[in-house]
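With one protein chain held back, the other chains of the complex are shown just where they sit.
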Amino acid sequence: MDREFLKSMGVSLDLALEAREIVRGETGQEVPGVRVDKETYDHASVTTVYIEDESAQAIMGKPVGKYITIEAPVIRENDPDAHRQVAEVLAEQLKKMFDLPMEANILVVGLGNWNATPDALGPRVVDNCLVTRHLFNYAPQSLQGGMRPVSAIAPGVLGITGIETAEIVQGVTGRVKPELIIAIDSLAARSVDRIATTIQLADTGINPGSGIGNKRAGINQETMGVKVIAIGVPTVASAALIAQDAIEKYLKNTNAQAGVTNEAIKSVLEPFGGNLTVTPKEIDTLIEDTAHIIAGGISMALHPEVNPDDYAYYLH
Amino acid sequence: MDREFLKSMGVSLDLALEAREIVRGETGQEVPGVRVDKETYDHASVTTVYIEDESAQAIMGKPVGKYITIEAPVIRENDPDAHRQVAEVLAEQLKKMFDLPMEANILVVGLGNWNATPDALGPRVVDNCLVTRHLFNYAPQSLQGGMRPVSAIAPGVLGITGIETAEIVQGVTGRVKPELIIAIDSLAARSVDRIATTIQLADTGINPGSGIGNKRAGINQETMGVKVIAIGVPTVASAALIAQDAIEKYLKNTNAQAGVTNEAIKSVLEPFGGNLTVTPKEIDTLIEDTAHIIAGGISMALHPEVNPDDYAYYLH
Amino acid sequence: MDREFLKSMGVSLDLALEAREIVRGETGQEVPGVRVDKETYDHASVTTVYIEDESAQAIMGKPVGKYITIEAPVIRENDPDAHRQVAEVLAEQLKKMFDLPMEANILVVGLGNWNATPDALGPRVVDNCLVTRHLFNYAPQSLQGGMRPVSAIAPGVLGITGIETAEIVQGVTGRVKPELIIAIDSLAARSVDRIATTIQLADTGINPGSGIGNKRAGINQETMGVKVIAIGVPTVASAALIAQDAIEKYLKNTNAQAGVTNEAIKSVLEPFGGNLTVTPKEIDTLIEDTAHIIAGGISMALHPEVNPDDYAYYLH
Partner (left out) sequence: MDREFLKSMGVSLDLALEAREIVRGETGQEVPGVRVDKETYDHASVTTVYIEDESAQAIMGKPVGKYITIEAPVIRENDPDAHRQVAEVLAEQLKKMFDLPMEANILVVGLGNWNATPDALGPRVVDNCLVTRHLFNYAPQSLQGGMRPVSAIAPGVLGITGIETAEIVQGVTGRVKPELIIAIDSLAARSVDRIATTIQLADTGINPGSGIGNKRAGINQETMGVKVIAIGVPTVASAALIAQDAIEKYLKNTNAQAGVTNEAIKSVLEPFGGNLTVTPKEIDTLIEDTAHIIAGGISMALHPEVNPDDYAYYLH
């Protein structure tokens, strides 16, 4: 299946790792202008995809930049120790993406809709982040060493606010004047296996058409005037892709590929319209756990000397 | 695909309508011992499947009884007027299933887990039902004509209580001594199209292995000693079935059925393990709307002379 | 009791009506520069207090402007018809406060903390408002006549965002460029009777130190560059004021006022510290009902030709 076909089904590939798999599936070799690194941790494997030039950008359908993917199936398990280790991996990887002094002002943006469980990850991260900017302004005596001024907003979604998310973030950025924005978003995955097991960091920010809400305007260096790191977690998958995956695997298993056409697949998938998007039935727990991991990882990265056991003292 | 295969994948067919489709798909003709009636409303079509004898019971995998299916895709739309009409259809069909005097004591049981959105339908119906038993006991002056004594419980799920749901309902039934139990449950559908568009009423109650929670013991005449009407709404579907559906449609479209074996399909589906169950990403709204329709329909059926506009006065 | 004393207890008087009562209590006559109008409806009485000059402003501790207070104890009752009538009264009074063409762009701001029930009124109003600005931009075909472009945000509170609410609203206002802001806030009342029974509209916006969150910066014409109408509902009361009220009433009933000093009262109230703030135990229902009334009233005022029965079609 090629990317054009996916696009025609209204499906975006939010994960660089999945985009690379598809491109490689088509060509059978590493994509030119793409470089890949791998690291392994106890509970997570980390793959960094560098899209290094414009030709790679065109092939991959993603801007030049660095995409770090943390794969940690343990997020789906009831294992607080392992979750904390995943948060530490996230913190370590996130720190590689910025180089800022301790006094740098950072804005966390939790995208998504707090009233729709599968889209509530961003707002839930905001609720759990260690926010300190107001303490710098009003209660500096309550700060300890190793803290940066951090603020956070959950701008809501177009259907609730009537305002493009990017406009709200631009407005707040104009006031808060951060040196860095970290934007959290719920993504659509190609495969249900990735839901709540994969965390992608991208130094290219958030680009139009990505995420559950399919933003019309990006939240990136270009639109915000400041570097934007995107943290995305797949929380939904397209029913059309589950179906398509199954057909391809079946044909492969039965050596029946000969003569398969996109048209034939498309006629099967049409009823799904690319629009039916599904999420696991355990989504409430998955969002809760993932939000804690992401908020923990961000807090560790931004306030390097604060013991995570002390976060609760600073939370509202 | 036959029922044995589904069973081997760990999938139950909660809807009699879907079971009939599969059996007819296998045999190409109406199932012996099964009778079907159809009615059409503005916003809903109603199919009644009668399983009339033990041979039909064996073929269909469902006990002898009456299964009414209301198909109303409008439930998924933002249309309060249409929702009210669906509630009226539900009330009308529900009334056909019992014949009780006005003083009959009725217990509504909302099965499911209030902490998991796709499984919260039952508890949400309990929250919205017009419950009156305590008024008969303690505040008869607040009653109006045309009300029956109705009580309601949300017994929770095994993972939270450590107690089989059926045991809790038996215990409460032993105290409340209802003449009828109406049990609401979230179901698994074979097709995602049915999620939050289909309501099934069954005068056979709830039987082991059905519903999202896969009860180990039934909630039916046999276990409760009183008639049980089950109201079920599909809120989830098995990812394996979405995949399997797609393969079958593809093969049909391409006339490639020759030589397809269950084994080949099964090897594709194995990674899904029959366990990955999905729900639409709009599930919060779907549960909220469906709970109001079901609670409205039950209230209209049980309190025939109360104007639905007056329910709010009696709600907590 | 005088205002200085209240201030020394850390209590703000958010309602102009209560401020007037206290001033009149001190002087025994109408405050100079203050004019009062009264209207009566079936389920509500409306008192308009005009603070007409700077001397009245100084005495009342509230800026020159118009303060409309709707008193409707029926809000606390389970009576949807009456609630709708209160929403209509609110719409009628709100319309008196602005004179704008149909194409005027209006921003609704729901102040408060969605995670704290008594402070969640503003965000809940945003969830229930008929928001249309995005339809004007992206789906004009779905609009009907008599609709204005309305947007809405819930900016959160300082403890969660680290950003002054006024800064966020300024940022968004700079982007959305509304002709009018309507800001909803939870207030502190002097008397528990006023909780969820009183709605205050003020054409002076929201001023520093008011509301539950005790804003440091105002949201008003001066800070936003555009007219701000504040809609406030008391949802909490100070325990100190309940205590103080009781002492005063007792002394009055027993004719024992002679020799009562603020110091004596203050020594009793000290343990409460002016900080213990309470809310009725039914607060969940009160916030839910009040949010629907306020959102309904605003929607009726801003979209004069839309039938309230049709709002659901436009809600997310």
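Worth pointing out:
As written, the chains take the letters A, B and C, and residue 1 is the first residue of each chain.
In this section, contacts are C-beta pairs under 8 Å (C-beta built on N, C-alpha and C of every residue); 3 or more make two chains touch, one makes a residue touch a chain.
Since the model is a prediction, treat every value here as computed from it, not as a measurement.
If you put the hidden chain back, the residue from B:Gln93, B:Thr117 or B:Thr173 that touches it is B:Thr173. Note on the undisplayed chain: of the listed residues B:Val36, B:Ala104 or B:Leu158, the one touching it is B:Leu158. Listed by residue number, the positions of chain B touching the unshown chain are 113-115, 126-127, 131-135, 138, 149-164, 167-168, 170-176, 316.
Considering the complete assembly, chain C touches the hidden chain via residues 115-119, 192-193, 212, 236-237, 239, 242-247, 249-250, 253-254, 256, 260, 264-265, 267-269, 271-272, 276-285.
By the touch rule set out above, chain A reaches the unshown chain at residues 78-81, 309, 312-313, 315.
We adopt the following convention: only the chains that are shown with their structure count from here on.
Homomeric contact chain A/chain C: same residue numbering on both sides for over half of the interface positions. As a whole-number value, the distance joining the C-alpha centres of chain B and chain C reads 45 Å. Between the Cα centres of chain A and chain C there is a gap of 39 Å.
The set of chain C residues that touch two or more partner chains is empty.
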